[in-house]
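This structure is in structure tokens; I'll ask about it shortly.
Note that one protein chain of the assembly has been removed; the remaining protein chains are unaltered in position.
Going by the order they are written in, the chains are A and B; count residues from 1 in each one.
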Amino acid sequence: MRYYVQRVALAILLLLAVSMLTFGALNVLGDPLFNILGPVAGDVNNPDSVKMIELAKREFSLDRPLPVRYAIWLSDFVRGDFGVTFSSTGQPPVSGVISERLPRTVTLVAMAQFFAILVSIPWALITASRAGKISDRISTLNAFFLVAMPNFALAVILKFVFSIKLGWMPLTFVADDPLSSRLFQMILPALTIGLPVAAVYQRLLRTDIITTLQQDFILLARTKGLSRTRILLVHALRPSLFSFITVVGLNTGALIGGSIVSETVFRIPGIGSTLVESVLRNDFPVVLAIVMIVASAFVIINLLVDFAYTLIDPRVRR
Amino acid sequence: MNTTTVPETEPFIETVGLKTHFRTPRGIARAVDGVTIQIRRGQSLGVVGESGSGKTVLSRSIMGLLPRNGVIREGSVRYRGEEIGNRTPKEMRSVWGREMAMIFQDPMTSLNPVMKVGKQVTESLRLHLGMNAAEASEVAEKIFRDVRIPEPSRRLNQYPHELSGGMRQRVMIAIAMACGPNMLFADEPTTALDVTVQAQILELLSEQIHDRNMSMLLVTHNLGVVAGYTDEIAVMYGGKVVERAPTKVLFDNVKMPYTEALLQSIPRLNQPSHSRLAMIPGRPPDLVNPPGGCRFAPRCAYARDLCRNEEPPLTIAETPDHTFACHFPVGSPEYLERKVEISRRAGSTGGDN
Partner (left out) sequence: MNTPNTNSGAETEVARKKLGFGFWLCVSWLGAMVFIALFTPLLPLKSPTANFLDPSQGRPPYSPSWKHWFGTDKDARDVFARTMHGARISLTVGFSAITAGFLVGGTIGVMSGYFRSWIDRVSSFVFVVLLSFPSLVLAILLTSLIERSLLTVSLVLGLLSIAPVGRLARAATLQYSEREFVLAARQIGAKDRHIIVKEILPNVAIPMSSLALLGMAVAVVAEGGLAFLGLSVEKGITWGGLIQLGSDASKTLEKAPWISFFPILMLFLTVLSLNFAGDRLRTFFDVKEMTL
């Protein structure tokens, strides 16, 4: 019990540190005022401009010292008020933007993870049972290639082959389409992120399965007259999954990073592509909110993976 | 498998000149190098030897459980009159579990750690005997009772790590017995257990064998284990069988000096305290380059030149069903001559029989 509490406390501390870092970076390295008002921010001689500057300063609390601004922001943030986006009209509120786009990213990442697991488990089982043979070596080579191809390059290639040349997959994501079409539209983007990750999973799982297959209890299973398939699926797989599960959890962060690229290439309006747009526009509240959400998700998932591990292995269960 | 009943006196399972060689980086290791044995229906054979004698490889070779690559097999293995030595694992699968079963040395590593023990038993029942879950569960519980696992219905749902060593071994026996096989291979079944538990397990095995009229091949390095629980004993050294006899005959009338040395190395309760345990000096032979002549010669106190040059042929002893391979067996003039020399040199130590 103590262990769990400790880990949660650490996670919270971590998130605070992350938020401070991000907030600090944005406010110190960037110039918020410029981004709200544009060139007007520097125009201190024109009384109208000065009035606008004062207005903006008050609205965004820019006249207070940094730590105070941070405290204000933090108290708003945890209550779900992410502020307003930096645009001259102050619309739309950041939380609105996020709540609209977050589900898409979550879906995308979930689909990617789903594909990755779906592909890697059979792949690992087959190559483990044929370890050393030609098919295994070819597969290793393929996996290697897959990992060497950067996300964005893979996205471009997949888009070219499946959307443009073969026409199997739609080209764009249309927000107003019914759910089923939208899910279909996400298949290619999800594969872009999921396939390289599947290669990583497969490599790990394959090694673990091979190790498990050397164990005595597998030999006993053979003496029971069980078929190779049954031995692989029923006896060898489960004990080999422990590292796999940990890696799957920990890799979710990488998937989130991958979604940034995938959303940009396939033009899906999720928080990944929004992050990029906002960054290019210097829209700080949005950037800050997204970074915090992503970091929180990352930290929470790692925490859950930690906890889950103690639940999965019956030998560790008390 | 044909179902003609085989008369009791015909060998139930036999090997003729069985050889199992492994390709290793250093050369070909001749783990089993020409073994001919027979086991009758309902009879148990103990195979005794040090590590490296080939006894474990022998049991696996007979059952057909060898790795796929790097193995060279020669000779024949016949089960119920039919040749099974050249069968593929796929073909053997109908035999494994159903007609032949094996139990291993370490029940902790031999049981699937993430599967409930009950399921590990019902798996065979459902696969080979076609039972459904409920039937299999009932039968599994009954088998657990047979092997004397207390609170059998509760134990069915437990994991291996929740059971004691002795109980785990009983589970392994239960798994082996589940489908009522005719032949059991027991590979050092008691070595990993506490001394107090060992006898219980051996008793249990003996009981099961007799109740079910099963044949058994019991592999061990401990002569004390086979003493009370097997009908016949075969002693292996360097991949070959060097002596074979019914148990009582072997203990009463040992012929091969190696067997004698093994007998002498068993600590006995009636030895005076602080007696030095008799060890066999030296190490088991290199299976890749075995010594010429008798393989035990380098370590044998009674070896002479003939032993080092010529491999001793299998000789039939005067006692019934007893064969051995030695030029100068226990009791022969040359043996006695050497024995006097040794005693004179060493003086007597407390505990000599």
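By our rule, a contact is a pair of C-beta atoms (placed from the backbone, for glycine too) under 8 Å apart; a residue touches a chain by one contact, two chains touch by 3 or more.
Quick caveat, the model's predicted, so the values are computed rather than measured.
When the missing chain is restored to the complex, the residue among A:Y3, A:F114 or A:F160 that touches it is A:F160. The omitted chain makes contact with just one of the residues A:I72, A:I117, A:A131 or A:V305: A:A131.
When the omitted chain is restored, the residue from A:I98, A:L125, A:L195 or A:I260 that touches it is A:I260. The chain not displayed touches subunit A at residues 14-15, 17-18, 21-22, 25-26, 29-30, 130-133, 144-145, 147-153, 156-157, 159-160, 163-164, 171, 207, 210, 213-214, 253-254, 256-258, 260-261, 264-265, 275-276, 279-280, 282, 287, 291, 294-295, 298-299.
We take it that only the chains that are shown with their structure count from here on.
Centroids built from CA atoms put subunit B at 57 Å from subunit A. For subunit B in complex with subunit A, the residues that touch the partner chain are 63, 65, 89, 92-98, 100-102, 104, 106, 109-115, 123-124, 127-128, 159, 161, 172, 175. Contact residues on subunit A toward subunit B in their complex (touch as defined above): 215-217, 219-227, 234-235, 238-239, 313-315.
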